[in-house]
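The block underneath contains the structure these notes are about, expressed in structure tokens.
As you look at this complex, bear in mind that one protein chain is not there, while each of the others sits in place.
Right after this comes subunit A.
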């Protein structure tokens, strides 16, 4: 009698249990009607700022914004915080775009990503669950000064760095923000020439933009499950670290999740994204935001390098914005789901399963002994 009850409950466990590694729920519906025209064009900083306000207005219960720093030219660095309200402190996913000014597809993706999660969370169970358990912190444009500069005219389009002025001895502008973080700063893959594209700054976190991100990450580090920083081009998913002789303690996990994301990307439009550390698949580098995130303990930290592989490079045509965003979304969703499920399902499920198994064993033993 007791045993029957136990067996029944075990069956309940098996149906209800939801470990990570379960295939992603339907996240990208291929038959979905076309996105609104807005998300198939590039937008300047004014438009993006207005769009952020509009997202807040249209979704006041789930979207808020936060100014978390100032650029060199004293502009606001703003993130959007997206998630269902909660009385308890929530875990977080961090995404930033546009740390390099000329990589226009990146801010376009951040916009697409926000729109997509807002569109889907009401009827997609998985996204709804994640919105309940997590907050998404999305910075559509991190290097605001650089981005604005790249929109000035055709000759500024390929600007990369921020817009802080050079030193006494050097009249060039700009520091490469993705070489300025406190992560093996200045060690490899950088230039100390302030005119160079990979100039790492006068010291680690010399740049206000890098300082702003650093402050937020340090404040939130215990809560951030995954850190995604979006770039272009080359079609890569990069895992920490950028230094060839240093490896992340969870390298295997990072590769596994990265490869899963690349598979999800390929399933959308057939595009190949290569996964690996930067020193393996691209070049060694230090001072990146991705490395800093991993160093302070954020377990899943990735750089996305979006389309293409060199044909258009930074000048990706607008008719490729949508397919690029669709595939990148699938990749990001894979990583975020993994991070979410790992935090919210793993330990509870394992312990519970073990207890059930023990109970059943005890029950059977008792019954058997009883009959003897």
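Going forward, contacts are C-beta pairs under 8 Å (C-beta built on N, C-alpha and C of every residue); 3 or more make two chains touch, one makes a residue touch a chain; residues count from 1.
Here, contacts and distances are computed from a predicted model.
A.B. asks: Assign the chain not included in the display its UniProt protein name, restricting the answer to "Trafficking protein particle complex subunit 6B", "Mediator of RNA polymerase II transcription subunit 31", "Proteasome subunit beta" or "Cystatin LXN-type domain-containing protein".
C.D. replies: Of the names offered in "Trafficking protein particle complex subunit 6B", "Mediator of RNA polymerase II transcription subunit 31", "Proteasome subunit beta" or "Cystatin LXN-type domain-containing protein", the absent chain's UniProt record gives "Cystatin LXN-type domain-containing protein".
A.B. asks: Looking at A:83, A:189, A:208 or A:260, which residue reaches the missing chain?
C.D. replies: A:189
A.B. asks: Check the options A:215, A:256 or A:272 and report the residue that touches the missing chain.
C.D. replies: A:272
A.B. asks: Using the document's definition of touch, tell me which of A:66, A:84 or A:281 contacts the absent chain.
C.D. replies: For the chain that is not drawn, the touching residue is A:281.
A.B. asks: In the full complex, which bits of subunit A touch the chain not displayed? Write them out.
C.D. replies: Touch set of subunit A with respect to the missing chain: 2, 5-6, 9, 12-13, 16-18, 41-42, 88, 90, 133, 151, 154, 157-158, 160, 165-166, 171-173, 176, 186-193, 195-198, 222, 224-225, 234, 241, 244-251, 272, 274, 276-277, 279-284, 294-299, 309-318, 320, 343-348, 351-352, 355-356, 359.
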